[in-house]
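Excluded from the complex is one protein chain; the other protein chains are retained at their positions.
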Amino acid sequence: MTGLLDPSLRVPPVPVDTADTCPLPSALAEPARTVADDLDDVRRSAQRLLSSVDRRPSALRIRAGEVLVELEWTDEQPPAPQHAALSGLTVPQAAPAVVVAAEAASGGAAAVAAVAAAPAPAANGFDVCASTVGTFYRSPEPGTAPFVTEGDHVRRGQQVAIIEVMKLMIPVEAEHDGRVVAVHVTDGTSVEYGDRLLTIAPATGH
Amino acid sequence: MTGLLDPSLRVPPVPVDTADTCPLPSALAEPARTVADDLDDVRRSAQRLLSSVDRRPSALRIRAGEVLVELEWTDEQPPAPQHAALSGLTVPQAAPAVVVAAEAASGGAAAVAAVAAAPAPAANGFDVCASTVGTFYRSPEPGTAPFVTEGDHVRRGQQVAIIEVMKLMIPVEAEHDGRVVAVHVTDGTSVEYGDRLLTIAPATGH
Amino acid sequence: MFTTVLIANRGEIALRVARTCRELGLRVVAVYSTEDRDAPVVRMADEAVCIGPGPARASYLNMSAILEAARRTGADAVHPGYGFLSEVPDFAEACESLGITFVGPPAPVIEQLGDKAAARAAMAAAGLPMLPGSDGPVGCPDAAARLAGEIGYPVIVKAVAGGGGRGMQVVTEPSDLVRQFREVRSAAQSLFGDDRLYLERYLPAARHVEVQILCDQYGDGVYLGLRDCSAQRRRQKIIEETPAPGLPDDLVRRMGEAALRGALAAGYVGAGTFEFLVDGDGGFHFMEVNCRIQVEHPVTELTHGVDLVREQLLVAAGERLGLRQDGLQARGAAIECRVNAEDPARGFVPSPGRITELRLPAGPFVRVDTDAYSGGRVSPAYDPLLAKVVVWGPDRPQALERMRRALGEFHAAGPGLATNRDFLLAVLDHPRFIAGTHDTSLVTAITDSRARGLTEEASIG
Partner (left out) sequence: MFTTVLIANRGEIALRVARTCRELGLRVVAVYSTEDRDAPVVRMADEAVCIGPGPARASYLNMSAILEAARRTGADAVHPGYGFLSEVPDFAEACESLGITFVGPPAPVIEQLGDKAAARAAMAAAGLPMLPGSDGPVGCPDAAARLAGEIGYPVIVKAVAGGGGRGMQVVTEPSDLVRQFREVRSAAQSLFGDDRLYLERYLPAARHVEVQILCDQYGDGVYLGLRDCSAQRRRQKIIEETPAPGLPDDLVRRMGEAALRGALAAGYVGAGTFEFLVDGDGGFHFMEVNCRIQVEHPVTELTHGVDLVREQLLVAAGERLGLRQDGLQARGAAIECRVNAEDPARGFVPSPGRITELRLPAGPFVRVDTDAYSGGRVSPAYDPLLAKVVVWGPDRPQALERMRRALGEFHAAGPGLATNRDFLLAVLDHPRFIAGTHDTSLVTAITDSRARGLTEEASIG
């Protein structure tokens, strides 16, 4: 279904069924013009629309017969909210759009969950996440200097923090060479499994 | 749930049950304009819309045939049933027919059924539907000639059949002048409220 | 025994009746209006017939359509549920005349007990305690005024054909009587097509306590405890419970026996409810009889372990009552809350519409009777009852805790949809309700104080 979009848009495919593969030709039927023309127009319009939104949507859908445009944004957090939003999207029942919305959301569920489980590289680097619930410490001992601070260069495997869980000190290590661009948790606060601790920008040259 | 913004779009309230809203002529059916033009208008409108909202929506949906625009915002806490509301919208195979069916589990069923309830004028004419549950008779008495047969011309108000309900004889009358193009129920069979009985094609000249 | 039951109703009660029919191995025929074609009972039924458009007059009150539906589906029994045709003698009679078993009392019994004045006379004759009032209808305003004088004010003027809180007026000022008598009379005429009125002493602060009875066709009957329905808004019950808190056992027994005596005297058959007023001194006074299954029947089911609809069906089929009074034992306490699609913030106006989210309570000793579902609708055409949340507990305090928990889990949302959930919680949390010392004035007191609260806020803001 996203087939009608130019791959260069790199929109994550809206999951599964193609219930909405509304016959585009008929929808756009107009003697003079070819389907290709229409597809071009659609693609250009879509590209402009996308370039005008700062945050990449998780789904875009355009339809030309009685024009229909859909954008959907997905949060990193639990997938439910989008479901929520979209479940409300029950409108003119003739519109396959409803179905698409449905797919986008329900399909999105799995997708998003997966993402959240294994945080993707942040735009500006790699996130180091908590491997366990516990208390986050930036330095080996109270009062001593932190393992790393913003701007420091680190090597893969280098210890950058500690998580204490039930008196057990678990070292947090950098998973890539690079530069520490952000420390997201303050010293001594407690973290859950998967919480973002630091962000490391790949070393230049890599 | 539907936050409406750009007033120039004159968006109608989201219908509670859009099933029986008969298709109005498309707002975009002007031969002169190309799909591209329409897409441009829509895109510009969408961009204005998005730039005018402070909180980033989780979904945008625009539709131009009998204009409909929807923005969705995601709540913090995801209640499960929102999944539920959605679940019904997920099944679909290919055909819009199935799409509607797919809606059944959630709100959509209302749609499908209600269509049957208030039959839109059939492509080839107007349907005469049962005003009550009962037994359908084509002729005034057993063995006598039917009130009408396919091809007959009828005038508005002319009796075309009988429905018997608990020994009560309820006349069925034509609602328009025209020609009987189909009788859908065989003599003596029992019908429910809303069942399609006959189809009458508008008299030529109308 | 009959084999196919047509359920001449809609909503949660249609579904609830269908479930018991299934368990008895009976075929189920659902009838529905175009508004209800997606109702779960339609999907669950073995056969379903569309009997008309949304307005009840043209569908659920449309006798000929329903009887035609019974004929075409071969239904040999009709369960009327509550409301609609459940207490219409003509319908019961029409069913019987067609050889269809009507699941309810015989038509003449419905007729007699449906006539409030006649019922009052019959129950007085059966020795049930009455509030002072008129014997039968009162002809003219002047006679009413005289009688009211003897009865003593406040009095309540009631339409003979009335019921369900409609067609009645409390008169506190003798000078108002004639005017208000005339008003109620014309109201009664337009509401019920019957302008006959009768008078009764009015008790401003009394408890609404009712007795569930069950009688077979052979003169045997039992009573299944008391239900306290004092939590009412505008005479509409919103919270019901059993047992009636704080009533001494011997009063319970006396009320139960009185109700049963009245039922047997009237030749009652099936499940029925005798409504009484209980005054501050522990005196009880007959109000009226409901010749049908009651909305609040589940609380009795939970404490007594009896499926009342099953009993209705078996008795209607001519079976002897399986229950014996000494065999009946109530356990613990049960409470029902009626969650309505209405907006307390806007004078409880119904708020029908699409349900986009629905989360129902569940878990130990929680029962929810509803036919609402996510993606469905609350139709503007009918009563806005969204769900009956019913809980059981070994005692009243635990049942209350459970109800708070259950209502806390209840979540319904949709465009324009509002519910009285939080209002119900507020009533549950009221000291008088917690103490079980509340009467029919409680809910009004709460709404009034809230109204004041709002105006104060307004004046502050």
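Here the chain labels run A, B and C in written order, and each chain numbers its own residues starting at 1.
Here is the rule we use: a residue touches a chain if its C-beta (ideal position, glycine included) is under 8 Å from a C-beta of that chain, and two chains touch if they have at least 3 such contacts.
Computed from a predicted model, the values in this text were never measured in an experiment.
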Hidden partner chain, touching residue among C:R27, C:R120, C:R402 or C:R421: C:R402
Contact partner of the left-out chain, one of C:R146, C:R234, C:R253 or C:R331: C:R331
Option from C:A125, C:A345 or C:A362 whose C-beta touches the chain left out: C:A362
Sites on subunit A contacted by the missing partner chain, in the whole complex: 78-80, 83, 106, 109-110, 113, 116-117, 132-135, 165-166, 168, 190, 192-194
Touching residues (missing chain, whole complex) on subunit C: 15-16, 19-20, 22-25, 44, 298, 301, 305-307, 309, 331-332, 362-370, 374, 392, 394, 398, 401-402, 404-405, 408-409
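Definition applied: only the chains that are shown with their structure count from here on.
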Separation of subunit A from subunit B, taking each centre as the mean of its C-alpha atoms, in whole Å: 39
Centre-to-centre distance between subunit C and subunit A (centres being mean Cα positions), rounded to whole Å: 54
Distance between the centres, which are taken as Cα means, of subunit C and subunit B, whole angstrom: 38
Multi-partner residues of subunit C (each touching 2 or more other chains): 354, 356-357, 374-375, 415
For subunit B, residues that touch 2 or more chains besides their own: 1-2, 14, 79-80, 82, 84-85, 88, 106-108
